[in-house]
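Note that one protein chain is taken out, while the other chains of the complex remain in position.
Presenting chain A:
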Amino acid sequence: MSAEQIVFQAPEIMIDRATHYCPGCHHGIAHRLVGEVLTEMGLVDDTLCVGSIGCSVFIYNYLNVDAVEAPHGRAPAVATGLKRARKDKFVFTYQGDGDLASIGMAEIVHAANRGERISVVFVNNTVYGMTGGQMAPTTLIGQKTTTCPGGRCADREGAPIRMSEIIGGLGGTAYCERASLDSVKNIRRAKKAIRKAFEVQQQGIGFGFVELLSGCPTNWRMDAVAANKRITEEMIPYFPLAVFKDVTAEGARECMPEADLSESAGKSAKEVK
């Protein structure tokens, strides 16, 4: 008889513990995909994670990497500072839709536009999960939440914001894709999208962004199966799965030479002082 063969196991980067997420929540799947990609890319020892506010604030409890906690919405700014300080490390943020598309809109747009060499995993579940199911910028028209109990109305609350379309249109973005976690097929595609968004940082090409359409069964007041169905039938038609930008073919980009450095260029720190 042949010896037992392991065909499936957790990537080394994942910490072996039960998660705090609700049953059917997709944060767990997203963490797992991130963990698999980091492991496969050989980044386990070189990754710095920037956590944000929301149900995923505890991501640092599940991944065996160095991490810092950012204020609500500010993870792209924190990641900018961290990457500037540690240019040789891999830096990524993990943010929900309330975090990234509402309070953190300025930071995500400008970090992408500057082409910061960071990667962003954006979990879009169309609701503020942690604070109890309030309306998010991504809440769909007609969707009921605790702060739009009659259903979101475009005239009253504005239309749901499509972040990948915005980020894909910015100059510094190197890779931007929207994927979904509602089916096995889409989860496989999501993993590839995460990998691409991570690779552009490693190659020094620019900012990498991946949006993951996810379920929040608890605040949607549904079971897990119905939540998956909602993503397929209601979210994907409004948030199409697509690659919105991919400049990998263009290769690494350099800054224009800086204009005014002639006087001090080449001098040592002590001379400048």
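In the analysis below, a contact is a pair of C-beta atoms (placed from the backbone, for glycine too) under 8 Å apart; a residue touches a chain by one contact, two chains touch by 3 or more; residues count from 1.
To be clear about the criterion, contacts and distances are computed from a predicted model.
*Asks:* Could you tell me which of "3-methyl-2-oxobutanoate dehydrogenase subunit VorB", "Proteasome subunit alpha", "ABC transporter permease" or "LutB/LldF family L-lactate oxidation iron-sulfur protein" is the UniProt name of the chain missing from the displayed complex?
*Replies:* This omitted chain is identified in its UniProt record as "3-methyl-2-oxobutanoate dehydrogenase subunit VorB".
*Asks:* Tell me which residue among A:Ala106, A:Ala154 or A:Ala252 touches the hidden chain in the full complex.
*Replies:* A:Ala106
*Asks:* For the chain left off this view, which of A:Val68, A:Cys148, A:Ile161 or A:Val243 is in contact with it?
*Replies:* A:Val68
*Asks:* In the whole complex, not just what's shown, which of A:Ala10, A:Ala85 or A:Cys153 touches the removed chain?
*Replies:* Here the residue in touch with the unshown chain is A:Ala85.
*Asks:* Of the residues in chain A, which ones touch the absent chain?
*Replies:* 44-48, 50-51, 57, 60, 64-71, 74, 77-86, 89, 106-107, 109-110, 114, 258, 260-261, 263-270, 272-273
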